[in-house]
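Removed from the display is one protein chain of the complex; every other protein chain stays in position.
Then we have chain A:
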Amino acid sequence: MMKLAVVEAKLLTREPGALFSLLIPLFILVVFGSSIEPGDTVLLPMALAIAVGMVGLYLLPTTLAAYRERGILRRLSATPVRPGNLLVVQLILQLVLAVTACGLLLAVAGTVLGATLPTGVPSAVLVFLLGTASMFAIGLLIAALAPNGRAANGIGVLLYFPMAYLAGLMQPKDQMPAMVARIGEYTPLGAFGQSMREVWAGGAPSPLLLGVLAAYALVVSIAAATFFRWE
């Protein structure tokens, strides 16, 4: 199990997608961060949501669907090790990647850009965990339904952009039609981004949005587990 984790971690570092998930949000942060006013509470939560969304919707399903397509899960079931171990290892590694991406963003924003960091650390952690759980659940569902790695990649990208738009990650929410912005708040990425902004603004995240995130995480992972095929 340990060796599996080490090898999978090495493979993840050789995966260009992993580097993109770290660099793209950072790039967005730095480009927009240079022109932003001090005390801004929107940009950093946005970058964090983008990072977690990329890992959950894009990297996780692509990796898992490719593993199934290549028969790697099936090959593993012919050894004394259960293929479920690989799934667990992947989830942990992708979580580590999401945490790393967010840590990098916070570090750069906190030092170079002098951005506000939230005071309510426990609520920030709670929002991060629930948001990540719901993103990963969607990623798992994509992995369960996609016939191969390329399809998973396509579905991930296809879902990512509308979700990012609805979540107000593509343009400021006050420039979006009110109705769309309202609906967007209840999409997984939207609820995640909105809760983040609330934490950054110094308040407590709305219990309703946290409930929405938890519900997504739960319902979608059950669906993913139902539809998942090992081969």
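Keep this in mind: contacts are C-beta pairs under 8 Å (C-beta built on N, C-alpha and C of every residue); 3 or more make two chains touch, one makes a residue touch a chain; residues count from 1.
Going forward, contacts and distances are computed from a predicted model.
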Complex minus one chain; that chain's UniProt name from "2Fe-2S ferredoxin", "Transketolase", "NADH:ubiquinone reductase (Na(+)-transporting) subunit B" or "Multidrug ABC transporter ATP-binding protein" is "Multidrug ABC transporter ATP-binding protein"
One chain is left out of this view; which of A:R75, A:R150 or A:R182 touches it in the full complex? A:R75
Residues of chain A (touch criterion as defined above) contacting the omitted chain: 3-4, 7, 10-11, 14-15, 66-67, 70-72, 74-75, 77-81
